[in-house]
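For this view, one protein chain was removed and the others were kept in their places.
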Amino acid sequence: MEPLLVVLSGLPMTLLITVASFAIGAVLGIPMALGLRTGIAPIRWIVRLIVDLLRGIPMIVWLFLLKFGLSTPAFRITALEAAIVGLGLISAGYLADIYRGGLQAVPKGQYEAAAALGIPGTVSFFGVIVPQAARIVSPSIATYLIGLLKNSSIASTIAVAEMVFMAQGYARQNINSVAGVLPYAIAGVLYIVLSIPVAMLSRKLDANLRKAVI
Amino acid sequence: MTTQEPLLQFWSEGLPGMLHGLQVSVTLAGVSMIIGLPLGLLFCMMVMSHNRFVSALGLVVVEIGRGMPALIILYLVYFGLPTFGVLLDSFPSAIIALAWNYSCYCSEIFRAGIQAVPNGQNEAGDALGLDGGTTFLYVILPQAFRSIIPALLGQTILLFQDTSLAYTVAVPELMKEAYTYGSTTFQYLRVFVLAGLCYAVITLPASWITRWLERRLALSY
Amino acid sequence: MTLASLVSETVSSTEDEDHSKYMIELGGVVKSYNGNTILHGVSLRVERGEVCSIIGPSGAGKSTLLRCINLLEQPDDGNMMIDGQFVDFTENLTKGDLMALRRKCGMVFQQFNLFPHMSALKNVVFPQQHVLGRSKEEAEERAMELLKRVGLEDRADHKPSQLSGGQQQRVAIARALALDPAVMLFDEPTSALDPEVSGDVLNVMRELAEGGMTMCVVTHEMSFARDVGDHLVVMADGAIIDEGDPKEIMAHPVNERTKQFLSAVGR
Amino acid sequence: MTLASLVSETVSSTEDEDHSKYMIELGGVVKSYNGNTILHGVSLRVERGEVCSIIGPSGAGKSTLLRCINLLEQPDDGNMMIDGQFVDFTENLTKGDLMALRRKCGMVFQQFNLFPHMSALKNVVFPQQHVLGRSKEEAEERAMELLKRVGLEDRADHKPSQLSGGQQQRVAIARALALDPAVMLFDEPTSALDPEVSGDVLNVMRELAEGGMTMCVVTHEMSFARDVGDHLVVMADGAIIDEGDPKEIMAHPVNERTKQFLSAVGR
Partner (left out) sequence: ACGSGSSGSSSSAKSDCTPLVSDITTIKSGTLTVGVIDQPPYSSYNGGNPEGMDIDFIKQIADANCLNVEWQQASFANAMQAIASGQIDTATGDINVTEKRAQVVDFPKSIYLEGVGYASKKDTDIKTLDDIDAKGIKTIGIGDGYGWLEDMKKVFGDKVKTYPSSVEMKQDLEAGRVDMIMEAYGTAVDEFKGNSNIVVEYANKNPDKRINSLVEPPEVSYPYTKGNSSLGQAFDKGIEKIIKDDKVKPTLKKYGLDEGLADIRDTQYVVPITK
């Protein structure tokens, strides 16, 4: 019972990191996705490089970089902030690519139909293309959210008191006994349990949206 | 009082150690991949098996492997197994954890790739009187590889990045070397920027190749 | 000698003629894609109230010609007079001009291209609101009127995915009509449909023609071209190779390639 | 009274007849998908050397019937005699029986279903090697002979993606023929094709019919059914509603629904 309670005490922090960094990524991903699709080549290349760097450098490196590397008298960053900002930026990179794929997956005929009807560019983008792209990408976004939930565990390495950190603290006091393993197993099961509702939602969206679009 | 060294000089002092770490990271990823790929194919075949018990077993193994964070799996192997009398060193522990995690993702990639081949191909094989195995081996699998290969490459890039987690169990890989260098110099910003670049040197070209391959394979036939 | 060769190369040079008779006049339209010339200077006149059918083998450039007329593609050379408005394709169009020109044409695609996330009614209402600035009530009234005309007033609330192909295409026609175009362009409107449901779409088009709408129809439906069309255009390899009265050309094709094409499609 | 009602419900009960006359005899074939009955006890006889055209509205069960004949679907009830071999669908088939039965039928799909990663030649060679155990040389010789017959000997090295739809369908026909089937099944072989290229495929099928091949063809091509077919079957709602001589049925349809369908497809 005790190890379960200890691990659960980290749950709010796990959820906070996941939700907050997802929110950052979801918003920041939009301009980046537009950057990835712009006709202005230099901007596209730069955004591409940024996205690739965000995705290509391990999460733990980003977190250490933010936590230990970025501190000036004017700019102080706590472990929690570093975790949220770091995971948020990385999410933005991944989500930007997901958004871009969605915009690309809207059939060309939709762009053409809107143009042929003479619907102005912004109206057709937000009224016609984006709603369809949103439906196309929502399963991928749900999958990414599940991944993000699991990745929030890496925040334990910079001492954010989320589930794995709590599990670690308890396990260290009970080395060489079952109580030294149990918290990890409990945390692992909790991650699986937590991802089930999102996965179910995603599957439902997937089935429904496939019906709605095309 | 001494002043800060120029950046490039600072980096060049730390670089040999970091490159050594990078070598360990690459080895770790490589070995995990060599173990994980066939294991993933095995899991995939279990999951897709018509035998319900085998399929359920495969599903449990894969869903646990994908459902838990890699870090947890690593801790379970490193700190957990000794409780049950299995004492593994850092490196093999990291390999077991990473390879299992990787193989579960690969299993799903294989499955998705196979299912993406239009059903008409299976039907054509059936209608021609080809037996199931022949159709799978010569008709379905070659087509499935078209979508599987880029996805596998992408997953392998993630595997390479996940080797940084082995830092927590004291495997002397790149992240560990960076941290060590950081704790002797206390210039974390410079150190982790260099570490990030070391990772990027591998992951950036790899992801470019993946994208290129994806486009090329999509165009082929 | 075909009619095509009688049409002068540019619209503007024939100043003595009465242009108001024509809804569309194309002069020497050239279109290339990365160095491949797809249209080799096509000239064509479509009278007001006329139904012009365009036929020809795959890759002839029929779709491209249609897309040039409503400027989904910008031709590389040539000019066009459409409903009294002149365009020189060698000059850059302002966005306003482009919009004004496009508004003259209603386009119906082979793949319908309805907006899948909007109901049938919304598909017809949405463009009216944003292109013509109509109020919601006004747009809905007009939409229902048109859906009734295409026989789908009871399907107004359905999403495209809940409609059959034939029904979707009829909604697409209503959507285009709602913007009160001067001319309707159809690009193989029935070739994605099963033959039994094609009939409904062709009937709607027939009624439209009888109502006096000017129409350009790329089609493989020879019976439609013959029975409804006033004017038949045969294209091959990016040029008009034959042109004239549909019944006459189909009954007694003179041009060798026209003959060949007509026998290939089996009529 | 239609012919269908004259055919007895099971093949085996009519022991006095000469079965060798028939290539296919279906008796009371029933097929359901999750509780929905798609075929309601269909009985049908196809004579050796006969071309049997199957028409009917979408969803009638035409494809399902064809797929039951070559056992891509296992019917829930009924029986079948095909080329002298009897199957009772209520019994479980051994894998060997299944293979033997399938080998009697060559199947051509609407979507061609060529193997995209193999050249045209390889598509025709590969099944011969694995189904009939032919040597590579033997299989290639036969393949080239067939590709020649469908007019594609110069396309042998092309991948399917480098061929037009009509060419792909002809390769698919060659691939099926290469296994020396007793009967060829076609499921709307031209409806994914442009009308001009349909002609080539239909010509190949016509030659095949003239050569004496037994064929079952689900089609929307009324002219093919009329001119080439010996036997017309009209299906609706999972049953045969009309059957007989194609020319007669098309010229003077008696059955109300047949009439309706024929007028809908416009002929």
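By written order: A, B, C and D. Residues from 1 in each chain.
Throughout what follows, a contact is a pair of C-beta atoms (placed from the backbone, for glycine too) under 8 Å apart; a residue touches a chain by one contact, two chains touch by 3 or more.
Given the structure is predicted, the values throughout are model-derived calculations rather than measurements.
Enquirer: Among the chains in view, which touch the chain not shown?
Expert: A, B
Enquirer: Of the residues A:Phe68, A:Tyr99 or A:Phe165, I need the one that contacts the missing chain.
Expert: Of all options in A:Phe68, A:Tyr99 or A:Phe165, contact with the hidden chain holds for A:Phe68.
Enquirer: Identify the residue among B:Gln23, B:Ser49, B:Thr134 or B:Thr185 that touches the chain left out of the display.
Expert: Answer from the full complex: B:Thr185 touches the omitted chain.
Enquirer: Which is it among B:Ser32, B:Ser147, B:Thr168 or B:Thr210 that touches the chain not included here?
Expert: Missing-chain contact among the listed residues: B:Thr168.
Enquirer: Among B:Ser32, B:Ser90, B:Gln121 or B:Gln143, which one touches the chain that has been omitted from the display?
Expert: B:Ser90
Enquirer: What does the interface between chain B and the hidden chain look like in terms of residue numbers?
Expert: Here the touching residues of chain B are 1-5, 79, 82, 87, 89-90, 167-170, 172, 176, 179-180, 182-188.
Enquirer: Please output the residues of chain A touching the missing chain, sorted low to high.
Expert: Chain A touches the chain not shown through residues 67-69, 71-73, 76, 159, 172, 175-176.
By our rule, only the chains that are shown with their structure count from here on.
Enquirer: Using Cα averages as centroids, what's the distance between chain B and chain D in whole Å?
Expert: Taking the average C-alpha coordinate of chain B and of chain D, the gap between them is 48 Å.
Enquirer: Any idea which chain A residues touch chain B in the complex?
Expert: Its residues touching chain B are 52-53, 55-62, 64-65, 68-70, 150-151, 153-154, 156-157, 164, 167-168, 171, 175-178, 180-181, 184-185, 187-188, 191-192, 195.
Enquirer: What residues on chain D touch chain B, complex-wise?
Expert: 70, 72, 95, 99, 102-103, 105-107, 109, 111, 113-117, 126-127, 130-131, 159-161, 175-176, 179
Enquirer: Which residues of chain A touch chain C once you look at their complex with the stated criterion?
Expert: On the chain A side, the touching residues are 107, 109-110, 112-113, 115-120, 123, 127-128, 131-132, 135, 211-214.
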